[in-house]
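In this view, the complex is presented without one of its protein chains, the others remaining in place.
So, chain A:
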Amino acid sequence: MTVLTSARGLAAALLLASAAPALAAGAHGGHGASPAGMAGGTPARTVEIVLDDTFYEPESVDVAPGETIRFRIRNAGALAHEFGIGTMAMHEAHQAEMQMLADHGVLKPTGMDMAAAKAMQASMGHGMHDMSNTVLVAPGKTAELVWTFPAHMGEPVEFACGVPGHAGAGMVGMFHAPGH
């Protein structure tokens, strides 16, 4: 298994490229628990997710509250896609960041341009937010994300792609917690 381009990797790279002002400021869905759960844990099962242009297969996944799942994510499309777990508000905030990356030429159709990322980091004086709830997968590649869902799923939790336009075109899936 190869974990290739990931948004977490990008965040790390951007931090290395600068004097690293703390990234905690806007962190959402980061190392701490979010309304959608948190990264890490000991998975009891693996769920396969296929990313394609521009949709997910499957488009919904049943989960049990508090469950930890290993997501094995394969990009079968020709464009870069994300698999991100969060509430609608978390996704919207992240999509705004991804739009900024696209505007600065960092996010290309097939992945991140690291040189452009460093240039943006230098000009803007701050790096990306931590996005441990999200992986960006290049075409033809596979990645993994281990995620623990909250014991009480009060808000709807969705998976979505933060590449500009992709969620709007339908690249959003639902986690269903039966009984919740």
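Worth a mention:
FYI, a contact is a pair of C-beta atoms (placed from the backbone, for glycine too) under 8 Å apart; a residue touches a chain by one contact, two chains touch by 3 or more; residues count from 1.
Basically, contacts and distances are computed from a predicted model.
When the listed names "ABC-type xenobiotic transporter", "1-acyl-sn-glycerol-3-phosphate acyltransferase", "Copper-resistance protein, CopA family" or "Vegetative protein 296" are checked against UniProt, the chain not shown comes out as "Copper-resistance protein, CopA family". In the full complex, chain A contacts the hidden chain through residues 52-55, 59, 78-79, 99-100, 102-105, 109, 123-125, 164-166, 168-171.
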